[in-house]
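All protein chains but one are shown at their positions in the complex.
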Amino acid sequence: MGSMMWGCVTDFFTYETTKSVVVKSWSVGIINRVVQLVIISYFVGWVFIHEKAYQVTENSVESSVMTKVKGFGYQNNYVMDVADYVIPQQGAAIFCILTKVIITENQFQGTCPEYSEKYSCVQDKDCLQHIGDLFSNGVITGVCLNSTIGNETVGRCESEGWCPAENDHVEVKPMLNVINFTIFIKNSVRFPLFDVTRGNFLSTMSRDEIRKCNYHPVDSPFCPIFSVGDILNYTNQDLATLANKGGEIGINIQWKCNLDYVIENCVPRYSFTRLDKPFEKNAISNGYNFRFAKYYMTENGTEFRTLHKAYAIRFDVMVTGKAGKFDTIPTLINLVAAFTSVGLGTVLCDIILLNCLKGAEQYKAKKFEEVSDAQIEASLAHSPVSQLSLKGGIKSSYDSGAISLATSDQAM
Amino acid sequence: MGSMMWGCVTDFFTYETTKSVVVKSWSVGIINRVVQLVIISYFVGWVFIHEKAYQVTENSVESSVMTKVKGFGYQNNYVMDVADYVIPQQGAAIFCILTKVIITENQFQGTCPEYSEKYSCVQDKDCLQHIGDLFSNGVITGVCLNSTIGNETVGRCESEGWCPAENDHVEVKPMLNVINFTIFIKNSVRFPLFDVTRGNFLSTMSRDEIRKCNYHPVDSPFCPIFSVGDILNYTNQDLATLANKGGEIGINIQWKCNLDYVIENCVPRYSFTRLDKPFEKNAISNGYNFRFAKYYMTENGTEFRTLHKAYAIRFDVMVTGKAGKFDTIPTLINLVAAFTSVGLGTVLCDIILLNCLKGAEQYKAKKFEEVSDAQIEASLAHSPVSQLSLKGGIKSSYDSGAISLATSDQAM
Partner (left out) sequence: MGSMMWGCVTDFFTYETTKSVVVKSWSVGIINRVVQLVIISYFVGWVFIHEKAYQVTENSVESSVMTKVKGFGYQNNYVMDVADYVIPQQGAAIFCILTKVIITENQFQGTCPEYSEKYSCVQDKDCLQHIGDLFSNGVITGVCLNSTIGNETVGRCESEGWCPAENDHVEVKPMLNVINFTIFIKNSVRFPLFDVTRGNFLSTMSRDEIRKCNYHPVDSPFCPIFSVGDILNYTNQDLATLANKGGEIGINIQWKCNLDYVIENCVPRYSFTRLDKPFEKNAISNGYNFRFAKYYMTENGTEFRTLHKAYAIRFDVMVTGKAGKFDTIPTLINLVAAFTSVGLGTVLCDIILLNCLKGAEQYKAKKFEEVSDAQIEASLAHSPVSQLSLKGGIKSSYDSGAISLATSDQAM
């Protein structure tokens, strides 16, 4: 019993290695080494050095953006400042600078004729088709009214809502001064996986340096102050068109950090795009505009409002981040893949050796040993004794069941 | 010296391949090939074709969303238009459509009795417990006042702040017209890794096509105009309840792009969910409401306000994107995994061959060659000469040190 246990233990602590055929042939030898070299170069050069496959990467970044616009512009004979032209005002990552505002003053609740020619009518029944219309200035009542537009008296369908109706076809000069505005962007990011926090300007910059600098991709890549004019240049936009129609500009802050190096190299890179580019061929929704109202009250408590149709340049500050740091898991997986791939070279060499070389048959004879059902059966039939002797001699040379699985892995 | 160098070189350019035993047995042969077939099918069918393991995928997408609502509704005998019921007004990705507004007019700073019965009192000391209360309409002063509610005179604690206090238990009819409103969504996305930009409607759509279309999952899946009524249907929401209590609806735009195909197949897919679903069982915070105020000034310069408690349907346009494109690294890793897995079939076949088949012992004798410490020691002791001769004959058949590592990889 004890000796059987001991036998198992000795069986377990054996080492199984594959029997190899060493082919001393220049042709196959050189092919073999060249293939290995190519595979190793690929993994070292591309997978590990270029693609940094030894790193675990994090793509999701926690980001906080604060913006502040400075500058003055003229619109409708008013000087507009930040509180007037930035919406929303709280310095968010997405903000609009109003560049053209069509104002409809003193709107009261009531009924009045529509303005647009689309709603022209002679009798009430001309207006029935417009009931439920969404593009009117109010709820179409189905009544035809006389309306004075310029010096003419024309028929227009009546609508209920804020009156008088807006006329958004008036010519208003856009606020071209927007080109001189500056945008200050404060961005802090955090990679939660690595617990690394970074800000978009250096802590060594003094108050004056920041106030006076102006972002430039080469000369001043870390200055957090951007001139609107520069941004329009970077995105190849025409100021007049953009200010007149509105548009969406993306300010992308890209953090690409290799945390295996010093943290100071983890810096932002800015890029600028026109976001509504995919739609530039569409006639509709060219540009960007929205409506808002300022509400007032008369002495006797009636509410009235000033409707603003605002054309704006919308800036979306978008932050993307990617950080990588050495980690054992991807390193291991890729190392194993590399080693295994090196082994794949054998497949190619085997094909050459066993099929193309002179003396292929001899190589086959050396590499392959054959055993067939017939042989086994013959040996079982003729020499039951030899089987026994085999058993005694061989018994300890193999692993049973579970262990076999582990040792066979060596062949993988 | 030179010949030693030459010996090293010839040693290096050898090719080492494993010596194999070829078993010509139907049973193991068939099992072997079936196992290989299963593994290959799995990798080809599932891993490569279905899961596209040959692609590098990008999950983070840069997205810009612009929205525009159209429609008119009645609330408190007013006709409300976009400028009145959309908050915030600038067409953001997250916007609210007010559906019910409880208005408290002409609030001035001062002191007044609370409205809610919770703050009823007989003497001042009844109010002391409420000091610091956060659910009141102002700062509780600790004084008990007489208040006229309806025709009754009741005791209510005094609070300091905007007066009179809000009574948010009044019945206000929600704005059911919201069902006819339409939402226009302009979404452009960019996959930074692949530098691919896409918009959510085709550049071939004309202004009229876009204006007249209405999103339908089957008939019109790329129309960017959504009826609020349809959205409520898709999410199985009851208009009356939602308009009365408010709620949050998610409009999800999913971009799932296979960039190995033509870019035109990279299109959005819309889905709609009720976002506050996880909370529907909670009594509190059912729905969605918030307070805001409009500020006015009297002739003599005193500020007063109209408080609005607004119940709203909040729409969150959420964009998720995933793009995949062929890349060598994942392809290689998965190919290597596939090949290696095919090799794993050997493990199973070895177990069968060496344990279950008739003649297993013979197979073992063929597969395994044994060498033990005892044998080695015996040969070392008895024939030091033969060792020498061995040395001469074998010397060139192995690699030394570092090279051995490289050649042994072939066995992996």
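Going by the order they are written in, the chains are A and B; count residues from 1 in each one.
Here is the rule we use: contacts are C-beta pairs under 8 Å (C-beta built on N, C-alpha and C of every residue); 3 or more make two chains touch, one makes a residue touch a chain.
These numbers come from a predicted model, not from an experiment.
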{"item": "Residue among B:Y54, B:Y115, B:W162 or B:F181 touching the omitted chain", "value": "B:W162"}
{"item": "Sole residue of B:E62, B:E114, B:E158 or B:D350 that reaches the chain not shown, by the stated touch rule", "value": "B:D350"}
{"item": "Footprint left on chain B by the chain that the document does not show", "value": "16-26, 28-33, 36, 46-47, 51, 53, 59-60, 87-88, 94, 96, 109, 132, 134-135, 137-139, 160-162, 248, 250, 252, 254, 273, 275-285, 288, 290-293, 295-297, 299, 301, 303, 305, 307-308, 312, 314, 316, 318, 320, 333-334, 337, 339-346, 349-350, 353, 366-377, 379-380, 387, 390-391, 394, 396-398, 400-401, 404-405, 408-412"}
{"item": "Residue numbers in chain A that touch the chain omitted from display", "value": "10, 12-26, 59-60, 62, 64, 66, 68, 70-72, 78-79, 81-84, 88-92, 105-106, 180-182, 184, 186, 188, 190, 192, 197-199, 201, 203, 205-207, 210-211, 294, 296, 299, 306, 328-329, 332-333, 336-337, 339-340, 343-344, 346-347, 350-351, 354-355, 358-359, 361-370, 396-398, 406, 409-412"}
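By definition in this document, only the chains that are shown with their structure count from here on.
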{"item": "Whole-Å gap between the CA centroids of chain A and chain B", "value": "13"}
